[in-house]
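Here the complex is missing a single protein chain, while all its other protein chains stay put.
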């Protein structure tokens, strides 16, 4: 189906299912339970999962396949966001023109930056991309304030032209009248599920982005990119010019980043300069490595992992901790709270740092490898058990590695 | 003219810090082939050695002063440092005042120990892993280190003062025949510059003139061959990691009076020090030092009002601009060797 | 199925729809809510969104302490703090409108994106009715915009830029903290008295929006009293080493250096300027001086001895002697063993003011609350008689001019109050050009319905 092998089709269908069911899957705890703190099924976080998933999928096309480690992809994220907000300001709140333009403009940026940076390889390439992104960030934060609104972030004002705004047009981002921030809520018992328009918009785009990446992985082009990673000398002596291949990969990943940046602004009509800072570039690198560079699903898992930590752990404060352990005797409760305290709330960075180290030490292939190990364990147990059925019947998000 | 002289002085000082950090980073790149994202954190921990020393010397007992009250209306508890009561206010106070230079004594064992622990406990297992994994693990380590510091010292900058002897500034202008007050330079910054020169000189002569250094240099050039000679290069590389950590730490200790230490100062220096190392050329120690001073001085020039009025914002991007120009004209930076970190 | 713009969780907590055992999904009806996150149970949730990581983490921590204290006082625990001195008596220590106050916390990271993400999760996931806190203007403006779109009230924390209640003012946003214009208006007369009218000022300004508005304000006030502005140099945020910006100061013939910096930048630029011996110099026959227009206790602590004798301004200080301040300092000091900072104070007061406005309006509807806050006159909150101006949602009150203390006795009294500038002196027209002129509007109140 869709030009994919049976295995890939099944994989894609699983991804589609998981993506569409996210509002339910991420809401495992009833609202009334104290574990509801760990629920992640609210629109903003789900949108972030999808958007940063797209960002990481695109980054992986460059880094995972060619091995070129860019430290400047946040620049394209920022360019995408600024483009979309400018389109709001000039045309109106329909997200479509902005998103299309975001992809085009980030592609142009990527073409220029890639053309220059790809003259070098290894760490020299990384530093060149870093330098371009940091220059963009520093200028956007200060000197370019008239275009970017600097520290405050670019936003829409009532006196902006918005020439396509009609009388009844929504006053927040929408797609032909479907307002992004509107949600439909379903309550089932103690569970509340929020199906947000913006999330499903991002989800559909993320699925398309994933499908394209799957096709690229399986294409001759993808094979060439992997060939570049493993041996450029042989590549050249096989009559292939590696520069245009890497440049194409760079531009494609830049377009993914621009799209992700555009979607950030499509969900929330504000574009801040911090999106271009090196820490943002570093974040996508970490997402990709953490999940498993060069695998299809890894970067998405990595993105989800980091965004989850950032949004969930940072909100756990002492009050919440006391709530959880209230059933214990006072002394023990205080002790346990004091022990957990440094790792949550203002200490969420610590948790993230420790998790980075644990994953990379024990799972050299990233989270995907962890998934594979679990799956293998699962299969072995299955086989040992009496009623041995086809283990493929339980793919359980079985991450798929492009070998 | 005097303005240019001044900016050269500023640049040398900025450059000293860049050069010291880059030197340690290059030692690790060159010998171990590891991308160490925790190097900025080592610099930060060095600076906090000065804070710890200051705190240690200021360890106090409380004396209740009934004549004064604190903000809640209770009698004020006055802090009396132990060192002052043991050695008298003059000598004890002197010790407290000299806490930053004294903390070098603390920083060397702390940093070397930390370096050993890092290399043996963590980095060692990553020699054969891809650079991406090294980045992830050292970045994680950097976060952990800075969060530990934040847990104990808070997020605010902590004032760390230089000894009174070095407070104030020296008037170079008068010496060179300019008007007074045109070229002044703080004594402490001169101390820092000299200190940096001594450390850099020390590291170079260590590598140049000792057998140990020669083996390490040979190892940097060709690790396998040296290994074949039956020399235990691993142990030496551990020591090199300790040395690199000590250099970063000492750079941090002495920088504390210039930049009040805070827990994330390492991250602020991290990107910059990578740019310096790469501009200098991967694996080249002289390159790292040269690039440090070069970028320091150029950054100072770019901060001049005359320059900024022609190109607004140039001081924000100059480092990156120079990095791009140098890497495009010289493929391996100023003095880089072929084949290091190019894949 | 219904469409709702933002999620409401309060409903569930009450068990109003206890469908735990139902086989079929129970679905909301739109009449369930009149506005965003309408609290229907016995509790109401506030969102405290402060920097917990990054350079302003310490300030954020102090804000959290104060906010927690405010919640205690509203719920009738502790000694009641400023509720005892507050002129409005609508709050009786039993929560708000019979509902106990709960709160959730989040980390702004001092980044607009992260702050909005955190605020969104509070609105969408936790169902808060109000968000309070923050330690920078960029974040305040970003979160204020979000609250406007979502239809809840934003009570700004520490934000000093003119824009927050100037060109970026919003109907759902309220600022108790003072602003750059007020700093200039309060500082100028003191500077004139201390340093005379014949001065040449050199500005170093943080290169971002807050820096620009502060520099503009200070320059206009100092020039009005006869000072000359020699130069204004923009410095990169987080520059660390400011030496190359400081050295040209003496050569320029200036005799006053104005540091439009905040946080770590201010600590470093001030420390380094003192190291360069600027304050020991005589220029144009006058003693060289440094001014730091915006002070905070925590940053003053970071600069250590270098702030001695340096003038600046503050929104409030714990050393004030009015009854409200004393009650708050007592209450805060008992609980945390340290006096509150002025960012803690503003967050504490904002939380109480919001609660009080709800009580007076008799509703959590943001538009009703906004109406109750607009034009509200009150006293007993440490700043003397105060007005929440309806035109731009800015509080007008006395402003403090501070000076670095020559002989601090503890780590907390490194600053001393030089003058309490009366409110009348810092007032301005709502359409003042520095505040967006006539183009700036609040827009209309949004309750999210």
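Which chain is which? They are A, B and C, in the order written, and residues in each are numbered from 1.
We adopt the following convention: a contact is a pair of C-beta atoms (placed from the backbone, for glycine too) under 8 Å apart; a residue touches a chain by one contact, two chains touch by 3 or more.
Following the convention adopted for this analysis, contacts and distances are computed from a predicted model.
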{"item": "Omitted chain (choose from \"Amino acid/amide ABC transporter ATP-binding protein 1 (HAAT family)\", \"NADH-quinone oxidoreductase subunit J\", \"Cytochrome C oxidase subunit III\" or \"Cation:proton antiporter subunit C\") - UniProt protein name", "value": "\"Amino acid/amide ABC transporter ATP-binding protein 1 (HAAT family)\""}
{"item": "Among shown chains, those touching the left-out chain", "value": "A"}
{"item": "Chain not shown: contacting residue from A:10, A:119 or A:218", "value": "A:218"}
{"item": "Positions on chain A where the hidden chain makes contact", "value": "3-5, 215-216, 218-224, 226-227, 229-231, 233-242, 244-245, 248, 252, 403"}
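In this text, only the chains that are shown with their structure count from here on.
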{"item": "A-C compared against A-B, more contacting pairs", "value": "A-C"}
{"item": "Chain A-chain B separation of Cα centroids, rounded to whole Å", "value": "35"}
{"item": "Multi-partner residues of chain B (each touching 2 or more other chains)", "value": "312-313, 316"}
{"item": "Shared-contact residues (touching 2 or more other chains) in chain A", "value": "138, 142-143, 349"}
{"item": "Chain A - residues contacting chain B, complex", "value": "63, 67, 69, 116, 119-124, 127-128, 130-132, 134-135, 138-139, 142-143, 278-279, 282, 285-286, 289-290, 293, 342, 347, 349-350, 352-357, 359-361, 364"}
{"item": "Chain A-facing residues of chain C, complex", "value": "1-7, 9, 12-13, 15, 17, 19-22, 25-28, 52-53, 57, 60-61, 64, 103-107, 111-114, 116-118, 120-121, 124-125, 136-138, 141-142, 145-146, 149, 163, 167-168, 207-210, 212, 234, 236-237, 439, 441, 443"}
{"item": "Touching residues on chain C, where the partner in the complex is chain B", "value": "53-58, 61, 207, 231, 233-236, 238, 240-241, 243-245, 247-248, 250-251, 264, 267-268, 271-272, 275-277, 280-281, 283, 298-299, 301-306, 318-319, 329-330, 333-334, 339, 409-410, 412-413"}
